[in-house]
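Every protein chain of the complex appears in place save one, which is left out.
Per-chain numbering from 1; labels A, B and C assigned in written order.
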Amino acid sequence: MQLGIVGLGRMGAFMAQRLIRKGHTIVGYVRHAERVQALLKEGSITEGATSLPDLVQKLSTPRAVWLMVPAASVDATLETILPHLAPGDIVIDGGNSYYHDDIRRAAALKSKNIHYVDVGTSGGVWGLERGYCLMIGGEKEVVQHLDPIFSTLAPGVDAAVRTPGREQIGGTAEQGYLHCGPNGAGHFVKMVHNGIEYGVMAAYAEGLNILHHANAGKHQQEIDAETAPLSNPEYYQYDLNLPDIAELWRRGSVIGSWLLDLTAHAMLKNPDLGNFQGRVSDSGEGRWTIAAAIDESVPVPVLSSALFERFSSRDKDEFANRVMSAMRFEFGGHLEKDETPPPA
Amino acid sequence: MQLGIVGLGRMGAFMAQRLIRKGHTIVGYVRHAERVQALLKEGSITEGATSLPDLVQKLSTPRAVWLMVPAASVDATLETILPHLAPGDIVIDGGNSYYHDDIRRAAALKSKNIHYVDVGTSGGVWGLERGYCLMIGGEKEVVQHLDPIFSTLAPGVDAAVRTPGREQIGGTAEQGYLHCGPNGAGHFVKMVHNGIEYGVMAAYAEGLNILHHANAGKHQQEIDAETAPLSNPEYYQYDLNLPDIAELWRRGSVIGSWLLDLTAHAMLKNPDLGNFQGRVSDSGEGRWTIAAAIDESVPVPVLSSALFERFSSRDKDEFANRVMSAMRFEFGGHLEKDETPPPA
Amino acid sequence: MQLGIVGLGRMGAFMAQRLIRKGHTIVGYVRHAERVQALLKEGSITEGATSLPDLVQKLSTPRAVWLMVPAASVDATLETILPHLAPGDIVIDGGNSYYHDDIRRAAALKSKNIHYVDVGTSGGVWGLERGYCLMIGGEKEVVQHLDPIFSTLAPGVDAAVRTPGREQIGGTAEQGYLHCGPNGAGHFVKMVHNGIEYGVMAAYAEGLNILHHANAGKHQQEIDAETAPLSNPEYYQYDLNLPDIAELWRRGSVIGSWLLDLTAHAMLKNPDLGNFQGRVSDSGEGRWTIAAAIDESVPVPVLSSALFERFSSRDKDEFANRVMSAMRFEFGGHLEKDETPPPA
Partner (left out) sequence: MQLGIVGLGRMGAFMAQRLIRKGHTIVGYVRHAERVQALLKEGSITEGATSLPDLVQKLSTPRAVWLMVPAASVDATLETILPHLAPGDIVIDGGNSYYHDDIRRAAALKSKNIHYVDVGTSGGVWGLERGYCLMIGGEKEVVQHLDPIFSTLAPGVDAAVRTPGREQIGGTAEQGYLHCGPNGAGHFVKMVHNGIEYGVMAAYAEGLNILHHANAGKHQQEIDAETAPLSNPEYYQYDLNLPDIAELWRRGSVIGSWLLDLTAHAMLKNPDLGNFQGRVSDSGEGRWTIAAAIDESVPVPVLSSALFERFSSRDKDEFANRVMSAMRFEFGGHLEKDETPPPA
């Protein structure tokens, strides 16, 4: 079927390509005209638009326009495109919007008889080949209307071993896309998905950090009143090969996962990951996940710890640490120890 | 090759079967004679032993004896078997021993010229078909001598998509087994593996709990000074299908993993997991992981939170909670609210 | 000076009494007429009102009306009282409102030339004697106008040893009240104050729980594959006297505090706190503190852990725990162990 796509960065362009390969028609718009030309040339879009109104005009009704823009730009894009849309048209937000915004936008569009669908999209830069996992919120009929798009973007059942018993249940979940509920449900489920992602990433990161320091006993430590000496250096004499261990765990172990696959790949290229500084960004969903948990009174110590580690990686703990050092000086005259971390 | 196995519970019996299928010879011993007979009958062992000395006698030198007994029983088993072993023999501890014990035992056996190999074994009840991920510590030559056993137990390279670039590296890691380092290294790596496992499990569990409570806004709440009202019930109106969502995430998403596969399977059978009480055991490695991290000064907020959630699930937080209620009563006269958790 | 007070529960009545003792005039309103009479009789108010309009009428302009009602009732109270107020009048919210609401309300009132002051009030049921710590947000002149009220409610400088050097700084902070900034600043600071309170309470509660279980080594444990045995029971043979220890720490130690004073008092009356169930409520500020920290990208692992412990104390972790048990069953066939917590 025909689909308009607004925003064709890395991820949007790959999604368009995947759709075109399976016979869909994509009208694409992106701000810079030369980029539109490049996309046309590389086959990522079927037709290019010179503006949002132009994009709308090039689509047949009922139109379906997929937005793949930063969360902070969705409202501005909607404002521009809205006057050109007609009743019955569908706007799909496939980015990482906050589900509160979905609920608000869907209500606003509904008053003009325009449908809104929120789609949480996971798959990163790999989705072109792997397919995209789609978490969908919106009206039942509208979601069904878009089924050809969703089923093409999704990985399909062959992407994983079938869960025994699933064959008797049916539904699209095992295809890798799901109508989760009314508006907002798609991004709600995607939000929690990303919250889990933060937690899983941090679990691997912490564990690998323990392995990384498994030779701590080889480093000399002076005895002073400020630092606890490593009382049992004989237990920390291992120089472990982390790229091998990440690879090892990929087969047969309980903790095999796609994130581990990626870690093994990254470590194969750079065993000590020295090409990264360790300043870890976060892009919203992890934060909203904690907010939702708190609203629901659901304890999330692991997911919140994972988020806070990212904040600390960007030195947002600095003032708190100065407070602790100041207290230690006040009660015990403790001076900060200018500890140089041992090479590890 | 020939291998003696002591301890043929669920996991040990499956390992023996996997070895026999690929042509190895297994002499097995387990306390109850009728169990030995049953194992013989089902083809899990090649030959049965009536006692530890009998097992030793039935093996040709240099013997290889694999212990698959609870961590707490390893020392007693060693004490019984040791007098019957000869210099050059090999004892393998394939259970979940603390790596400190490996170091101690290896040193003790070394004085008698008996070799000790510690093998962290992951794979659970699935290993018969999936293979076992083996993390190995010990002397290089001894580990190499046992390679036929390890390579048979391990899943093999086909068990996962090959990491691009791995083909130029070689080694056994991508077969699913690895000589990690000297004695203790195998169980050290397995310990951290399990620590990560706890963290990953908790990340999914917390996230699914948020989804489980996504309909919290549908439940009436009274206004009082003790409880924060849900200020925005309109955002928590979703009745989500968790078995479908767990299935959904298995394909194309960033958080696909074997643990998620298992979760999808469990939820397919029991959508609300009402067949479990939620008293989560822990079996040592998660604790030792935190201890190692602390020795190394490595922060592990996620892994420790995951462990502590298990303790709390078994009500070990009860006295602490009473202390907090007592303080609240003292400063504010707050009485405990006998809150019945809403059906969710 | 004259002050109207709406809401004379435990805390409001004590505040009124403290003001009256120092010569202020209090016009009080509370829903039930008989309660107003009782307050008059016990000297908690100077004059009673039969309705909000009646209260307003009994105050001379510019009026000052202090609201001491649950956070969820402030807007309704404001709506009722507002039509009766005149330009120049002042409304003070002394409860535990969310500071977002202060900003909104102040803006709404400003359009009618009515002033709004938000006052975070700490002191609990002890404030009558101890005084109240007041964190104030609002316009400078308005806050200064109310200074007689604030300085009377506050504890005064003698309530604690003077900080060396403070005498050269001046200001009201060391009196126990402070104009923190524009509207919302008062409740913002109070919010964080309560967030800290949760963290401090949890620190004591966890520590005392460790002491409570210091005799864990005296309890028999069976050996099985599910539970890590206590490997060193000889280190957990202490039957500690917790009421004595709480008392002990009150003098000379680094962790002396008012919360510890209260804990010592509570434990003196009930050494094992068996009069509490350990279902710990939370009333909003702890949650908002985490939300503010996340907005600011500030890591708060301790404050959030303290909040989540309260959620868990009310069994909100139950589904998450069932998920973990389900995973354990799936990969390892582990059954839940029906562990009865040992008497401790």
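Descriptive notes on the structure:
Quick note on the criterion: contacts are C-beta pairs under 8 Å (C-beta built on N, C-alpha and C of every residue); 3 or more make two chains touch, one makes a residue touch a chain.
Computed from a predicted model, the values in this text were never measured in an experiment.
For the chain that does not appear, the touching partners among the shown chains are A, B, C. Residue-wise, the contact with the chain that is not shown comes from C:177, picked out of C:116, C:177 or C:276.
Of the options C:4, C:94, C:124 or C:284, the residue whose C-beta touches the omitted chain is C:124.
Where chain B meets the chain that is not shown, the touching residues are 254, 287, 290-291, 294-301, 304-305, 307-309, 311-312, 314, 316-317, 320, 331. Listed here are the chain C residues that touch the chain not shown: 99-100, 103, 122-124, 127, 130-135, 154-157, 159-161, 163-166, 169, 171, 173-178, 180-182, 184-185, 188-189, 192-200, 202-204, 206-207, 209-211, 213-214, 216, 230-232, 234-241, 243-245, 247-261, 264-265, 268-269, 289, 292-293, 295-303, 305-306, 308-309. Residues of chain A in contact with the chain left out of this view: 9-10, 70, 72-73, 98, 124-126, 201-202, 204-206, 208-209, 212-213, 223-229, 231, 258-259, 262-263, 265-267, 270, 273-274, 276-284, 287, 301, 305, 309-310, 312-334, 336-339, 341, 344.
Everything that follows uses one rule, which is that only the chains that are shown with their structure count from here on.
At the interface between chain A and chain C, two copies of one sequence, more than half of the residue numbers in use appear on both sides, so the contact is built from largely the same positions.
Separating the centre of chain B from that of chain C, both taken as means of CA atoms, is a distance of 43 Å. Work out the mean CA point of chain A and of chain B, and you get 28 Å between them. Each chain gets one centre point, the mean of its Cα atoms, and the points for chain A and chain C are 37 Å apart. Of all residues in chain C, those that touch two or more other chains are 287, 301, 305, 309, 312, 314, 316-317, 320, 331.
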